[in-house]
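What you see is part of a larger complex, with each chain still in position.
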Amino acid sequence: MEILGGPLYAVAGAGESHGPAVTTMVMGCPPGIYLRRAAIQNFLDRRRPGGNRHGTPRNEKDKVVLLSGLYQDDHDKLLSGSSLQTTVGADAFQTECFEEGYTTGEPISAIVLSTSKKSGDYTQFAGPTGEVRPGHTDLVKYHKSNGFVDIRGGGRSSYRATISDVIGGSIARIILREMFGTVILTSITQVGTLRASQTLTQHFQDLVTETGNLQIDPKRIESIESQLADAEIQSIDSAFAANAAELIKETRKDGDSLGAAVEVVALNVPPLLGEPLYQSLKLRLMGSLGGLHAVQGCEIGDGFQVVQRRGSENNDPVRSTSYASNHHGGLLGGVTTGMPLVCRVGFKPTSTINQPQQSVRKNLSEIDFRLEKGRHDPCVGVRAGVTLESRVAIELLNAAMMHQSQRLGPDLSKLF
Amino acid sequence: MEILGGPLYAVAGAGESHGPAVTTMVMGCPPGIYLRRAAIQNFLDRRRPGGNRHGTPRNEKDKVVLLSGLYQDDHDKLLSGSSLQTTVGADAFQTECFEEGYTTGEPISAIVLSTSKKSGDYTQFAGPTGEVRPGHTDLVKYHKSNGFVDIRGGGRSSYRATISDVIGGSIARIILREMFGTVILTSITQVGTLRASQTLTQHFQDLVTETGNLQIDPKRIESIESQLADAEIQSIDSAFAANAAELIKETRKDGDSLGAAVEVVALNVPPLLGEPLYQSLKLRLMGSLGGLHAVQGCEIGDGFQVVQRRGSENNDPVRSTSYASNHHGGLLGGVTTGMPLVCRVGFKPTSTINQPQQSVRKNLSEIDFRLEKGRHDPCVGVRAGVTLESRVAIELLNAAMMHQSQRLGPDLSKLF
Amino acid sequence: MEILGGPLYAVAGAGESHGPAVTTMVMGCPPGIYLRRAAIQNFLDRRRPGGNRHGTPRNEKDKVVLLSGLYQDDHDKLLSGSSLQTTVGADAFQTECFEEGYTTGEPISAIVLSTSKKSGDYTQFAGPTGEVRPGHTDLVKYHKSNGFVDIRGGGRSSYRATISDVIGGSIARIILREMFGTVILTSITQVGTLRASQTLTQHFQDLVTETGNLQIDPKRIESIESQLADAEIQSIDSAFAANAAELIKETRKDGDSLGAAVEVVALNVPPLLGEPLYQSLKLRLMGSLGGLHAVQGCEIGDGFQVVQRRGSENNDPVRSTSYASNHHGGLLGGVTTGMPLVCRVGFKPTSTINQPQQSVRKNLSEIDFRLEKGRHDPCVGVRAGVTLESRVAIELLNAAMMHQSQRLGPDLSKLF
């Protein structure tokens, strides 16, 4: 089942890259949270191609509409702002969508139309003699489905499917920030061979050390958020960002692409969240982040660097107000410690390039392949940040609800 | 999570009775099945109020559009017939929806707009002094959600939510019929104190006995399907149907409502499906049918009648070509035997009535309650048939896929 | 997956009727509950054959040992009382098992050995010419597994598998009773054609009406518990119990068997528990109770009786301190109302009888079947009560934890 997170807070997604729309269902949201469509849209705007200067030149203008799960007695506020219309044969139907309201605890459904796709010529890819793009899922998905595959793109394997991640993640992070002050940020740390010299991980660790306070001041977080939003590419290291942006531009001209590494840091994370082993938060985060499109590696805390250490160097001393260091990255035994949650993922260079490559047709006859046309992200890492943040938010909110479920007591409920 | 069936074939639903739309995701459909939007619409038409003569006078004209999971290279066939438009502020977007195509194995999403709702006056129900309709979920859902509830209807507890059941069930039954000749029918057997004297259960048991053939001839099934479609209310007993229709009409005039019983029969069911115990097909069907809105009882095979029997009367003798009788109703130990699958459910009379009743406000102060306005089904059983059939189809297809998964062998897959 | 309940409180079971042992895992139990092995054993003792006077003459003396999930610093209390020993070839190992302690939140595992089985002659059932017992799963399970089936009994389809239900249910009911005063009782209401004239449902409804108090006094409950424990068969109607016991005895002599109906009533149930629709508590209970071995029908509240009513008769008036009647059986829209939770199930007569029957061999050649030997319960309903109570407890505790998970707030957790 196409479900992220769960069993308590979960996101289901449907919709392939070139289909009519991406549909999202957000299940398990607690009642009584005030949500605005515009707030979700803000996060989506960070995801879409064209959402920053160095992604793909498409501008899909993905606009989300909300179809269920909200309410408030003021129907003008609830319903003004967006609408949906369907036409079936000669019949046309219209409805107002939810603009803002309180969650009711019932599933929230959302759709984003796919309107920018051109009805172009897909004969290069059609049928058993259709060509296979190296690095893509074309060949395996064609044979997996006995040929019943949408040849116009990667289906659910397309990055477009992550619209659902971001919608579900937006709602989760709004709740986490409101209840716990939890904020999730990403910063690009490497593009090709260029490496950032400043990281969020280090920045906030220094802040904790300096203030002696594990709880990060919201103003300090907002200041970093602004800086990230204004950067040439989303990185806390502005010199690196400028260089990387230039490299991406050059690489696009070459018809080639670049890998990237991104760090994800969650601040003010509630401690004690996470199951012990088979569904531990570490397992869930490694899967959710490491399983994202184009990701080839995932780390928690100091990651592969710990391999070369001794235990005496790597164990984080414990003090009465916090751990004295954070090699563990905010998770011990898969349970949150309250220290910043630190993850890092490595993306492969975008598979779509404008250069000749060796490939096959779907019937496995060999060809010299060249993409006839098409636009692409030369560096998928540039806009992956909001998706990574979303996936962390979904897992954290689910873990928070799992923890809450165990705090069962006699005051559970009252009616009469 | 709002999910029916699964883990292989599953249906997720979102959307309350008075929200913008009902959204459905159908997950796990095998690739390569040819689906037409119109075929799904046909089943939906049987569900909607106004879909027959004795339901509620509303005519919601629920039209489904399909947003993902289909494909064919002929884009004209794939995309002509329905479209979707969203407007967000000043921006408008449009897309063609899927009209017919092959399933790709990826989730199929569908939406049905809710357009007939009047923006009426809901002050009778708003806030802590809002009135509680007896027999409805108003009181419990208000307190369960701390007051954050859509007061305009029952939310997901409204019968409107079963649109998702029918969409998911339609696809399942199309597959089951095409692959195995499996057909699922329902017939109303009781309305208030009126009881039908003919049943599908008996009709098809007689046919098996008469022909000595467990596999029912499709023509014989189609003939019954026509008869059911043409009946005054959906029952194989036309005299009963006429009387019951009259009774419903009279009861509506009285401002009162009626209970009903419905039998569900699946023919040409593949044998050997179902898990042993905790997820047995019997458990799944009892839950899925017995859990439907307004249902208070559910039976498999001869149901509660078996209580008064001796084992020597109740055990079905086994012969070389079939069981000699079908007291077991097509399931032994939760596994299908290939005999007709027979279930029966009892619906309570519709809770909404136009008569004075004792009730409370949501703050529990007592009132004399009278519904100020509103339309209703006097007998919910009249249009429940297609939903029951759908739920059986979802569970059967999931069980078939579970069985198939165990037939693992060396010929599993091939690429190079 | 062989899992009852969940996703929060769940019970997994393994072990067939004639295998070495029944293994149980109880997952999701909140930490800090004090559990005694002996308390679980008490419930198990009610389940086992020979546990009362009218079940099967076997006395399996099923003793449970607990292998994980408990702790207390006093190791003598924790570990004294039971032990486990394994022998593998020449090596023998021994360990003390948990006798009593606090739950840690980690899974609780338990095993019950199957020691009374005789190594007897099973050639009547072996291989493709093995005989099929009518009413049993022999035929379908043989073909479902391509012949790889334990011919010595029904595998997981045997009633012995419900040991896991009872272990998981025991822990759930201990928690429910301690936290909420919730108690779950069963009473046999029908055996063959004999019907009880007193029911728990009526008894406790009268008590609520008489005292005007929805919360039932624990002393009143304990008094009924004693009465049920002392009855000839477990029924609140002692005259009926005596007659039914006599009928069972006579029927056993005839080599025949009897059906039974059992009511299940939960008192002092926390209100507001349950999901809205696809995983509603009504759906879950109908499945869990209706899916039990030999059950052919399941009802909630007034069950099939509501079919013949008008809405004006069936709607339960709401008053400021409770519902004025309980036709709904404690669930509206699948959510608990705080009224007694009332269910009813109908069991078929035990399939195993000592009379000649028509049957087949597993290869479908026809035979005259007669069970060569074996003992049996003439009326499975006589000892099903504790299993039904257990399944209700598992679902109620899971629903309580689901409800608790939604009460997320800023005070979730604290470490430093």
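Order of writing sets the labels: A, B and C. Residues in every chain begin at 1.
Note that in this section a contact is a pair of C-beta atoms (placed from the backbone, for glycine too) under 8 Å apart; a residue touches a chain by one contact, two chains touch by 3 or more.
Computed from a prediction, not measured in an experiment: that's the story for all the values here.
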Overall copies of the shared sequence [whole complex; 3 in view]: 4
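Everything that follows uses one rule, which is that only the chains that are shown with their structure count from here on.
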Chain whose mean Cα position lies farthest from chain B: A
Chain centre separation in whole Å, for chain C relative to chain B (CA means): 29
CA centroid of chain A to CA centroid of chain C, Å: 44
Distance between the centres, which are taken as Cα means, of chain B and chain A, whole angstrom: 36
For chain C, residues contacting two or more additional chains: 271-272, 276, 320, 337, 403
Residues of chain A that touch chain C when the two form their complex: 6-8, 30-31, 105-106, 175, 179-180, 214, 270-273, 276, 320-322, 337-338, 400-410, 412-416
Complex interface listing, chain A residues touching chain B: 1-3, 6-7, 10, 12-16, 19-23, 25, 27-28, 31-32, 41, 61, 63-69, 71, 73, 75, 81-89, 91, 93-98, 102-109, 111, 113-115, 119, 126-127, 139-140, 143-151, 155-156, 364, 413-416
Residues of chain C defined as touching chain B within the complex: 1-4, 13, 132, 134-137, 139-141, 143-144, 154-157, 161, 190, 192-193, 251, 256-261, 271-272, 275-280, 282-284, 286-293, 295-304, 306-320, 324, 327-329, 332-337, 346-353, 355, 357-360, 364-366, 403
